[in-house]
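Omission of a single protein chain aside, the complex is shown with its protein chains in their original locations.
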Amino acid sequence: MIRTEEMLLNVGPQHPSTHGVLRLLVKVDGERIVETEPVIGYLHRGTEKLAEDLTYTQIIPYTDRMDYLSAMTNNYAVVHATEKLMGLEIPERAEFLRVIVMELNRVASHLVWMGTYLLDIGAMSPFLYAFRDREQILDLFNELCGARLTYNYMRVGGVKWDAPKDWIGKVDHFVSYMQKQMKEYHQLVTGNEIFIQRTKGIGVYDQETAINFALSGANLRVTGLNWDLRKDAPYSIYEQFTFDVPVGEVGDLYQKYLCRMKEIDESLKIVAQAVANFPSEGKIMGKVPRVLRVPEGEVYVGIESPRGELGCHIVSKGKDKPWRIKFRRPSFYNLQILPTLLKDENLSNLVAILGGIDIVLGEVDG
Amino acid sequence: MLGLIKGLNVTLKNMVKPKVTYNYPQEPLEMPDRFRGIQYFDPDKCIVCNQCVRVCPTDCISLTGKKNPDPNQKGKVIETYNINFEICILCDLCTEVCPTEAVVMTNNFELSTYSRDELFKNSEWLFANDENIRSENTLNPIPVKKPTGGTPS
């Protein structure tokens, strides 16, 4: 009689495929996973608590560091919540700039996901191609707001900088370049038989499970539910643009990949429309008092970040600092489903499923 | 099989494309004008309004002022001005609020040192950091009286 023993495998926090400092305590039986327990908190910085001691303007650079792959959407979440509470009017030009940078940031974020996901699966080149193309977005952002990752671009009432000369033209050029590059990615990755083998039918969950786990973003849409806050609870000027929300059918990793790739296409479409209709002149800051005193009250806004519903809940007591601020960080909620998905899977699928969720540890740990 | 061959074709095509990497340490990187690098500080322009200290989200700026030595002039002049680059996040808020553009951003970004102590920069060091100064800085310049004391630089 062969006696087998379960083995406790400690994956992370220093492991190449945990996308930062996630730690997973995995019980394995041979290569089959019996149980997984994620341990988080290695990157906890207490953003929400710190924010209670900061003015609304000072919070913005802190949000850059939550989901550091799409700092623009984080900026927007806190700025939008504050504006909603104060009832501010935002100039049209500022809204256009916001939409352009947020959608470009979504493209950049999905590119990083695509690259690192293939790196998890074992292909090296798509990673560097994705970073090559993302670099162009970062250069555009660098020109616009002077930073490549932590933009600190948006302000309550508008944006900090107007578009520099020729910048809009460069964005337009990038959109057509990226649309061409997408074909190359599809040739390199989408049809690759090994990639399909690794992802098709893996990590499947149905719509009900997804809703019960409060998943959002591509993780939810892949199950076939058409739920995109840009359409379903429109903010900013998204109502002006025509775009589709890509949804999947079966909720496996391959469709997640396809969903995200299509989201890049849709984001590029939005950017192209925004560039075409970009107001030739106008202010970029609305009428905002010098010291922001937000009236007493509560507000919750949810926006569609690349990872899902990014919420910002502010409780104000009428001071220049929030009494309490709470971010609904999509990566954190999406991560909850991991132990369920990993049960009875092969150890090789661990990185594939974890990568498919698309977490950013800065956001998970807050 | 076809997908694999297509992929091989893509990688082979990319092999002859021009390379995209920078020869960075050998050739300095040119940053765009708006780049947020290490601050330049001009003590003559500073009116000791303390706004940069108050707006700094990480409390990395510390300054002290003294009474203007010229008894005919009102106001204060700066005595010490320090930025602690261990915690500075280069968020640009200090230059945004500075009404006289005394503290402005430059395009220099090389900060690495062998000791953490060296990251504590004083006003002399920041004043000497006068290359590649950003052209547009404060967002909403507040009309103030021309700073008194000291010569404009």
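Order of writing sets the chain letters: A and B. Residues in each chain are counted from 1.
One rule holds for everything that comes next: a residue touches a chain if its C-beta (ideal position, glycine included) is under 8 Å from a C-beta of that chain, and two chains touch if they have at least 3 such contacts.
Following the convention adopted for this analysis, contacts and distances are computed from a predicted model.
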| item | value |
| --- | --- |
| Chain not present in the shown complex, as UniProt names it (candidates "NADH-quinone oxidoreductase subunit H", "ABC transporter permease", "Nitrile hydratase subunit beta" or "Xanthine dehydrogenase small subunit") | "NADH-quinone oxidoreductase subunit H" |
| Candidates A:118, A:247, A:310 or A:359 - the one touching the absent chain | A:118 |
| Among A:25, A:43 or A:128, the residue in touch with the chain that has been omitted | A:128 |
| Sites on chain A contacted by the missing partner chain, in the whole complex | 7, 9, 15-17, 31, 118-125, 128-129, 132, 188, 192, 194-195, 197-198, 346-351 |
| Chain not shown, touching residues in chain B | 4, 7-8, 10-12, 14-17, 19-21 |
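Rule of thumb we're sticking to: only the chains that are shown with their structure count from here on.
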| item | value |
| --- | --- |
| Approximate Å spacing (C-alpha centroids) for the pair chain A, chain B | 29 |
| Chain A residues within the chain B interface of the complex | 54-55, 57-62, 64, 125, 129, 132, 135, 142-147, 150, 152, 160-161, 164, 184, 187-196, 285, 290 |
| Contacting residues of chain B [partner chain A, same complex] | 1-4, 6-7, 9-11, 14, 20, 31-36, 55-57, 89-93, 96, 105, 134, 139-140 |
